[in-house]
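What you see is the complex with one protein chain gone and the rest in place.
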Amino acid sequence: MSAASNAATTGWDSPLRRGLMLFALMFLIVVVVGVVQGTASILLILTQATAFALIALGLNIQWGYGGLFNFAIMGFLMVGGASTVFLSYPVNQVFWDGEGPMLLARALIAFLIGLGLVLLVRQSHRIGITGKLKTALVILAWFAAYVIYRSQIDPAAAYIEANAGFIGGLGLHPVLGWAFGGLVSAIIALFIGRISLGLRTDYLAIATIGISEILRALIKNMDWLTRGTMTVSPMPWPTPLPQQLQAAGLSIPDSFTFARIMFLAICLVILVGAFLLVQRAYGGPWGRMMRAIRDNHIAAASMGKDVTSRQLELFVFGSILMGIGGAMLATFTQIFDPSGYQPINHTFMVWVMVIVGGAGNNWGVVLGAFLIYIVWVISDPLAQLIFLNLSALTEAIGWGAIPEIDSRALQMRVFVLGVVITIALRYAPKGLIPEVVRRET
Amino acid sequence: MPLIELKHVVAGYGGAPILNGVDIAIEKSDIGVIVGPNGAGKSTTLKAIFGLLKVTGGTITFAGEDIANSLPDKLVPRGLSFVPQEKNVFTSMTVEENLEMGAFTRRDDFSETMAWVYEMFPVLAEKRRQPAGELSGGQRQMVAMGRALMSKPSLLMLDEPSAGLSPRYVIEIFETIVRVNQEGVGILMVEQNARQALAFASKGFVLAGGQNRFTGTGAELIADPEVAKSFLGG
Amino acid sequence: QEVKIGFLADVTGPIAGFAPGMVDAGNLAITHVNDQGGILDGQNLTSVLADSACDGGSAGPAADRLVNAENVVAIFGGYCSGATIAGANGSAIPGNVVMISPASTAPAVAELEDNDLVFRDVVPDSIQGVKAAELLLAQGVTEVGLTYVNNDYGSGLAGAFEEAFVAGGGTVLANVAHEDGKADYRPEIGQIEASGATTLVIYGYENAGGGAILNQAVEAGSFDLFVGGDGMAGEALLATRDAANLEGMILTQAAPAEGPAFDALAALTEAAGQDVNGTYVTNSYDAVFLLALAIEKSGSADREGISAALREVANAPGETILPGEWEKAKELIAAGTDINYEGASGTVEFDDVGDVAGAINYFVVEGGDVVNKGLIE
Amino acid sequence: MSSDLVIDVRNVSKRFGGLTAVNNCSLSVRRGSITGLIGPNGAGKSTLFNIVAGNIVPDEGAVIFDGEDVTGMKPHQLFRAGMLRTFQIAHEFSNMTALENLMMVPGDQPGEHLAYSWFRPWLVRGREIEVRKKALDVIDFLKLGHVRNELAGNLSGGQKKLLELGRTMMVDAKVVLLDEVAAGVNKTLLNDLAANIERMNRELGYTFFVIEHDMDLIGRLCDPVIVMAQGEKIAEGPMAEIRANPAIVEAYFGTPVEAA
Partner (left out) sequence: MDELIFFINRVLISGTVLGSIYALGAIGVTLIFGILRFAHFAHGDMMTMGAFVALILASALAAMGIILPLPMGFVVLPAAMVITALLALGIDKGFYAPLRARGAKPVTLLIASIGVTLMIQGLIRLIFGSGTRQLYVGGEPKDIFRFDMEWLGGSRPISITEPQLIMFVVTAIIVVALHLFLTRSRLGKAMRAMADNAALAQVSGINTALVVRVTWVIAGSLACVAGTMLALDVALMPDLAFNIVLPIFAAAIVGGLGHAYGAIVGGFLIAFAETLAVFNWTAVLRPLNAVLPEGMALPANLALVPTEYKLTVAFVILVITLLVRPTGIFKGAST
């Protein structure tokens, strides 16, 4: 073992004990929920939690390692979902038989022409055009490119929406779809990162929120590509569906259990793989360099670290995990529904997972993801239990039942989550399993 | 009765204590200078007096009253004032507003004090409407001291007031400190420009490892070959 | 001793505004069943509520709890199409549980490979939009401005309306989407105003963006005529607004919204202190009542066979059953007589894919009241 | 004789809003020298350093480093080209230990690339042991051994400055820019540091470019000394010559303070 990781393991002593206890506690919660709600249910919860753990790991890379305030998580989840739709949803023959592909190809060419135009004009200083004139020309080129592209994409979109609905998918294996989700996320992250990573903390946060809202608006309204508000379903699974197992002779409960175990297994393999890679990199000089950049990017730059491209590396790396996680979620729930994505559920919840779990500590983040997700799911029956009893109580005292008790009780699940967050932070402001300082022995 | 007296103070930042029994006593007429190697606990001593960290042992008395673990908003009205080493002006506020903030705890009319400060630092009077962030290093240091004087302190504590200043300003700052002392303000300061500072100090304290090593008048310490070799750079 | 129906309801999230009314309506149907002799052998019918938060991701665990943990016989819900589809695919269909959605209008719901398990008793957007277009054209309105809530409901309805309206010779001067939950819709209204339209068609929700748009459009004062869909037709429409400003406003809603079935439910909801005109309240009541009838008809609290029984009790022919007539229905079923539930939201005849075809009524605000003008021919 | 000049600043200007911090300034540093840079507060010394080290892009003028125009180059590129700087206000990595602060300095660590750390861990490990040993040596030299596991953010002001200086000892650089390393450092320790700087200069061939207000140190180490005022170079020469210039003495040194 290298000196550094040696230091890490020995320095782990008390956090290790604390972590083990917390993981044991979480295991207990899983068992209890499993007993109360049944195996099939807990498997479903665990599968989605695993996807969220992967996403949270992505955020941990960005925030915990790099101090990048990414609030565009929802955008990346949507991108991942939409990408896996494109790759793994069955082929839409109507689209391929019609004019659609041709029109799209023309739009693509228009896009490339526009892009070429912009790039060309940006080189105009070589022929002596500089300063304000160049800026004006570049803006003009952007505008022209936009017009050229719109002139081709609008009819194509209208045609596809009218005739084929949307372009459908390619019918490839869903796991390929997830990889594609990661890839597209990486490309988009590269683009976002290039324009916005120069911003500092809160400014970066709000800029990324903005970008994720822009992504959402695009995905939600590009009906020809994503089917927009009409939703896409059913997404194919990489493993047999319960129905297929039933057809093969399994009982209904068994079919649920086995189908979900198989799905969960794939997700776990990906999570564990990602975890190992991330953990190994973080424990060594790479992690040290990233923490240095996070602490003081000016000094890091003067110590020879290429801050911009390293931050981009982090941003892209984290976003890949988010994209894959988003794709997994869409595949597992078998629906891609752009209207279902909300910043509070898909961005802030992940932040909560990371901060409550312990930013900068992968174990903590995975714990946080599972814990918060399970709390969120069981807050539904839990809130009802509490408030139905409360209502019964007020009724017994003679104050009368709380009106609309069912639905109001459910509103309290939001409250329950809020309470859990604030209590957890109050007693562990650095997270349940905080970042470890790598001290020597 | 000394103006301020530390008896065997023990204090730290939560882990092992940094100060392990520091003794300091300053009269109103004194200029006390604390010197010592880096990490000796000099700044920590000033912070401990000013209630910025927890004192776990010993006593700190100011004008006879126990002030250990009192917070600044209680200490400033009692006559203590502190100029931190860096970030010691409000950069976005004007010079005059900086001074006003120094008088924050005062309820009476402080225009006279302000006039006194301007008299002491004429250059500040010229720049009273200018944001402090636009001043040069030496001018900032004056603003910082002026701010601290606005509360009409009987004890002014300074953490390395000359650090980073050009030689000319160092001289100016030290002259100012002497002048302030002559106006009846006790001075307790930390300095790495030790020789220069001890030269005009009436009391000197050498701290190392959170403990007093040597105590005496400034001249005595400079003269002591042991001190000179180990702490003043020969 | 209990027969459980799962309520897959989007109580939190974007439609939190009107989901509670739908839950209450479903529970009202359950109360009626229990008050009139219970289900099967006098068992208690109960509801289990699960929150799907209008999001496929949240609907998964919620539906699964109903199907696998609570072992419900059938599911009422979800409301948002995304939640319905995710719940159906993830748990209900493989678990062989019948679902009736009272509010999911997306075409994707019809396309589910559902083993005939997923039903909905809400009229698909297409029909209502077309009927509204025909009505306006018949009344001589040829130019309108249109705004719709940007979700499956609004865009489906607006699409159908525009197509029919243009085909019939009308012009849609402006077609503007709006997002729910905004504070201010003046820019949207301004776009429509600027197009010169004096008739404003709003396909949104009264207690969300649609209602806010109506208010701000009234304030703007440049529209003579307002038109709304079923999402706008609620009690609150006039409760919080000055009816004089809305004089002449036309609302469309799935039939009957009058007639014996509707009146019956109106009386029942009034007695229970609920509002029959609330968004999707009638559909919700009908859905749960139908599920109860289907369970009764199938003869056991077993998931198998509910789907077939549902068609039998809902579709003609048979003796007519109105909302609340549980005792009568129970006797008839026991006697082996075929029954046909006529819902307050419509006659509820399920077709092959589990959708209902519906006739559309229209209403006009006249003299401070919403007056039912009967079927659109 | 450009090869003799390792840093050559040509007509550089930098303005902040209305203020011209560096004004058409030209100066150069000879290879193998310890060149001093002095001047009143606000003269533009640190700004000039920032320009040379790539932290600030000048409005006008050019910086030649080792015969090559490096104007507008990024700090990390200059580091790779062999230029290392310290900061006047310590720029420590506050959430890392003192030891880690030094260990992160050496460039080209294989472990800083994902591919190596995933697929060639043995390479990473070997290098890591070397780096660590070097860092421990430096930390002991700076008398920071007892705080090597302390978070750098918790160090005293002077200790941070020492850490800043320690970075220069972690790598072999052609040129080291020192911005007021002495401020706040105990004089006894400073003597050792000065000796070390001289040794690095003499034995290892480092070139130093030093901003200082401590005239004893400048006098001991530097030849030549450059004087800057109001963004411009106003004089250059051996310390004795500078001290003999009455204008500079008046503006910069002042007269010594008397004892109280």
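Going in written order, the chains are labelled A, B, C and D, and every chain counts its residues from 1.
Throughout what follows, a contact is a pair of C-beta atoms (placed from the backbone, for glycine too) under 8 Å apart; a residue touches a chain by one contact, two chains touch by 3 or more.
Owing to the predicted nature of the structure, the values given are computational and were not obtained by experimental measurement.
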item: Visible chains that the absent chain touches, using the contact criterion stated earlier; value: A, B, C
item: Identified contact with the non-displayed chain, of C:G211, C:G231 or C:G354; value: C:G211
item: Residue of C:Q43, C:N71 or C:Q191 touching the missing chain in the full complex; value: C:Q191
item: Among A:L199, A:I261, A:L382 or A:V437, residue touching the chain not depicted; value: A:L199
item: Listed residues A:I148, A:V175, A:A292 or A:V414, member touching the removed chain; value: A:V414
item: Residues in chain B touching the chain absent from view; value: 50, 52, 71-73, 75-77, 82, 84, 87-93, 97, 100-102, 104-105, 147, 151
item: On chain C, residues whose C-beta touches the chain left out of the figure; value: 16-20, 150, 173-174, 176-179, 181-184, 186-188, 190-191, 193-196, 207-208, 211-212, 215-216, 219-222, 236, 240, 242
item: Chain A, residues in touch with the chain not shown (by the definition above); value: 63, 69, 195-196, 198-203, 205-207, 209-211, 213-214, 217, 220-221, 343-344, 348, 351-352, 355-356, 359, 387, 402-404, 407-408, 411-422, 425-426, 429-430
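As a convention for this text, only the chains that are shown with their structure count from here on.
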item: Required minimum of steps from chain B to chain C, each step between chains that touch; value: 3
item: Chain at the geometric heart of the assembly (C-alpha centres); value: A
item: Most distant chain from chain D by Cα centroid; value: C
item: Which two chains share the largest set of C-beta contact pairs; value: A-C
item: For chain A paired with chain C, centre-to-centre distance based on mean C-alpha positions, whole Å; value: 33
item: Residues of chain B engaged with two or more neighbouring chains; value: none
item: Pairwise touch network: line, ring, star, complete, or other; value: line
item: Pairs of chains found to touch, sorted by chain label; value: A-C, A-D, B-D
item: Residue numbers on chain A that touch chain C, as the complex places them; value: 36-38, 40-41, 44-45, 48, 220-221, 228-234, 241-243, 246, 252-253, 255-256, 259, 329-330, 332-337, 339-342, 345, 377, 380-381, 384, 404, 406-408, 410-411, 413-414
item: Residue ranges of chain D in contact with chain A within the complex; value: 53, 55, 74-76, 79-80, 84-85, 87, 91-97, 99-101, 103-105, 107, 109-114, 117-118, 121, 124-125, 127-129, 131-132, 148-149, 151, 167
item: Residue ranges of chain B touching chain D (in the complex, touch as defined); value: 13, 31, 36-40, 42-44, 85-86, 136-138, 160, 163-172, 174-175, 178, 181-182, 192, 194-196, 199-202, 218-219, 229-234
